[in-house]
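Every protein chain except one is present and positioned as in the full complex.
Chain IDs A, B and C follow the sequence of writing; residue 1 opens each chain.
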Amino acid sequence: MPEAFLDNSLWRNIYCVLAGDSSTCAARDYSSGFFPAGMEWLAFLVSAAIIIFLIVNAVLGGVIVLIWGERRLFGRFQSRTGPNRWGPFGTLTSVADAVKTMFKEDLVPAEADKILFNLAPVLIAAPALTVFAIIPWGVGTYVADLNIGVLFIMAITSLTTLSVLTAAWSSANRIAILSALRSVALLISYEIPMALALVGVIMLAGSMSLGDIIAAQGIPFIIVQPLAFFVFFIAAMAEMARAPFDLTEAESELAAGYLNDYASMKFGLFFLAEFMAEISTAAIVTTLFLSGWKGFDPIPSHFWFGAKLIFVLFVIIWFRMTLPRLRVDQVLKFAWKGLFELTMINIIVTAVLLAILPNPSTSELWIMAAINWPVAIISIWGVSKLLGTAPYSHPQPDPNAPSYPVGSESIPTDAVLGAEPSNAANQAPQAQQEGGN
Amino acid sequence: MTTPWSGSTLAKAIEAFAPGSVESSAGADVWVKPDSISTVCEGLKSRPEFKFDLLSSLTAVDYIDHFEVVYHLTSLPMNASAVLKAKVGRGRTEASVPSVVPIWRGADYQEREVWDLMGIRFEGHPNHKRIMLWEGYPGHPLRKDYVTYDQSITLSIPDDATEKLGGDE
Amino acid sequence: MIGLGLPRGFLITLKNFVRPPVTEQYPDRHVGLLGAAKEAGMNPVHFLFKRPGDSIKAIAGLATVPVAVTQSSRFRGNEFTFYEDRCTACASCAKYCPLGIIEIASVPGQIDAQEGESYKLEVFDIDIGRCMFCGLCVEACPYDALHMGTDFERSKYVRDELVITKEELFAAPKRPSAFYRPQFEEKRFDPFQETIDDYHNAGRHERPSDEELKRKWVDER
Partner (left out) sequence: MAVKTQPVTVNLGPQHPSTHGVFRMRVMFDGEEIVDVEPVFGYLHRGSEKLAEERTYTQIVTLTDRMDYVSSMLNNQAYILAVEKLAGIEPSPRGVWLRMIAGELQRIASHLVATGFLLQDLGALGTPLIYSMRERENILDLFEMLCGARITNSYLRPGGVFMDAPGEFWPALDRGLDDIVRSIDDLETYLSGNEIVFSRTKGTAVLPQELLINASITGPMLRASGVDWDLRHRAPYDYYDRISFERKLHTASDNYARYWVRVQEARESVNIIRQCIDQIEPGPVRPSFDDVPRLIRPPSGDAYAAIEGSKGELGFYLVSDGGIAPYRMHVRSSSLINLTLLRDMLIGGQFGDLFVTFGSVDLNMGEVDR
């Protein structure tokens, strides 16, 4: 049995309480355990089950809190109060919603492919939960520290689109299929800049493991890699289909899109998955760019992680509240023509810097930041110039446009009376005055 | 200030380019013969002394013995307005009038509405269908002789049958 | 300018984020400790020690205080105010109602039967379920007997219960709206605070006294 996992405080504290008699735990000051010696495999299984239970429930509880918090924040952004009736400050509102959702009638459309229709909510919820396995919540608090952590995130989050497509296809609804096609297009387009944006981070850290990336952040990578952060943040917003990229749900166009035919707890699972994706995205951004659980000493690492997470969530909600939605072609164009180039610039610049300063120390990271920021600003400006086809600088009407002739004083109708049509034709232009007052 | 054409002046002016099309005129109104509506409207729109480029409103009134289609025209270049009327369907039979959609596209929905609610056909309308009510709706509600569905049921069914219907409750 | 529009938008939403919400809560408002203390008429510290239970509730965000409606005195509510004594059963209201939902039946009254001035009201039903509160009946009433009311909490489970009868009208609290009744506004009458129970105070025209009626009756002969 590998012993490296005992470095993880979450595992150690549960496993060694169960199987403290083993030599490996005794070496770490655990005197006695619940299971006798030789039963380490059972202790391992039980502690794994406990950890899964803890993480799943923590995430679901977090989702409930997030739904409440998001609605409160929505309210404040829109100068409303938000939910405040049920429970202290309305905190029980989302609990009540959850209960209501569970007790609603579960409808399945007659034309639907029943098996796939029921499978899709599970397919969307499972990967959304799986991502949380590798997120380090604090010092040594994680389920697993994969050495391909970043790849794992990319792979798992892509599964969402598969389940969206499954849901749309199985519900046999044209609007849902339109929405699913948008979802696939979004995924294919944004997966690439998202992955490429992370290349810079991986190059700096020299590893794909999230633990190593946090360790490498002498200063948060948002300062060293502004361009990568910019691209990653936007791509992540698009990946989880939140405004301004909420094309798949597009309330005002598709009226919930692929969710159209779902009711009851199946809908609830989609809803949960969406908010879990929001939390996991915020956690990944925190880990990769805001130096994860790192902070100043007297305050514990979990607090630092939580505070950064909440801040990122706030920014995501702020974005969602402020920006209108982009159109599909604009979104795709933005990914391929804008973000893709930015990531390429970022990779090249980072590679050059790393060739000059291999294995950068903290002060060398500051030097890199000093170079990266001007590069980021200039390249963002340049790319937006390339992308911007509409003349943004002229919201005012064009003074040279032709104006339709509108007479201010009406012609004396007697002038036409009895006159020959040819004469009237001559008179008419005199009577009409162009656009005067 | 938009000046309305007086009926008699407009009638003379119309007669000048489309002889024999005016039926009568009074006040601000000119009654045009239904079959010459197209010619008159085309002239009013395109001729330089009128330039009625905006069809403000198109509607119809049921005067029991005939229907009257009313056109309110506005000229933006001249800042003038005029009222054209056409008496159609005398004796309530086969009320129809040429469509002005080829001249003013603004007449599209208005003519469909008049057909739907008043039952006047517009010959040559590109999409001559009901607009507010569904296809197969019985009758045209804005006609004065229209009997509502409920009324028609109670009128047509004899009393004992009505009682039988009511007795099911 | 490229790129400055979006940040400006973010600043506007942030500005609205920090300004107090405009929501008006009804029928009660959630208050914190300060609000609860103010409602109880104590200073917060005093409140905290004197009533610890309520204080904990207030801190937990569970304390509520009732909200007074802030509405114009011309508000057309759905509970009418009716002064039977002023009514002559002329049925102007019923005639003027666009929907014909006021039902009136009257018999010659006992009081002034010989003058023919007064009729006793037998039925006076208003079908609120179909009423659209246009106020034309109130406008039509020549003796200011019928007024729009200012109460509005009249939801029922059965449609038939939406019909307001004469008895119900007469028993209801008399909070007439100032809609089409300028005399209330001149008197600065606030229907949300006070009531007018005496019908003499509710109209423009006072009902003529018996002597006056008699004199008029005799003089005109």
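Operating definition for what follows: a contact is a pair of C-beta atoms (placed from the backbone, for glycine too) under 8 Å apart; a residue touches a chain by one contact, two chains touch by 3 or more.
All figures in this text were calculated on a predicted structure; none of them were measured in a lab.
Taking every chain of the complex into account, the absent chain touches A, B, C.
Although one chain is not drawn, the whole complex shows that of C:Ile59, C:Cys90 or C:Leu136 it is C:Leu136 that touches it.
Among C:Ile12, C:Val45 or C:Ala105, only C:Ile12 touches the chain that is left out of the view. Of the listed positions A:Ser9, A:Asn57, A:Gln330 or A:Ser361, the one in contact with the omitted chain in the full complex is A:Gln330.
On the side of chain B, touch with the chain left out of the figure occurs at residues 1-2, 27, 53-57, 59, 61-62, 70, 72, 76, 79, 81, 83, 104-110, 113, 117, 131-134, 141-142. Seen across the whole complex, the unshown chain contacts chain A at 74, 77-80, 174-175, 178, 181-182, 243-244, 246-247, 250-253, 255, 320-330, 388, 390, 392, 395, 397-398, 401-404, 406, 408, 435. With the whole complex as reference, residues 1-6, 8-9, 12-13, 15-16, 22, 71-76, 96, 98, 132-136, 139-140, 148, 177-180, 182, 185 of chain C touch the missing chain.
By our rule, only the chains that are shown with their structure count from here on.
Under the stated contact rule, the graph of chain-to-chain touches is a line, running from one end chain to the other without closing. Set against the C-alpha centre of chain A, every other chain centre is closer than that of B. In terms of their C-alpha centroids, the spacing between chain B and chain C amounts to 47 Å. Computed centre separation for the pair chain A/chain C is 50 angstrom, with centres defined by C-alpha atoms.
Each chain gets a centre from the mean of its Cα atoms; for chain A and chain B, those two points are 58 Å apart. Within chain B, contacts with two or more other chains are made by no residue at all. Contacts with at least two other chains are made by no residue of chain A.
Those residues of chain A lying in contact with chain B across their complex are 404-411, 413-414, 416-421, 424-425, 427-429, 431-432. In the complex of the two chains, the chain C residues touching chain A come out as 1-3, 5-6, 9-10, 12-14, 16-17, 19-23, 25, 30, 60-62. Of all residues in chain A, those touching chain C in their complex are 73, 75-81, 84-85, 87-90, 318, 321-323, 380-381, 384-385, 388, 392-393.
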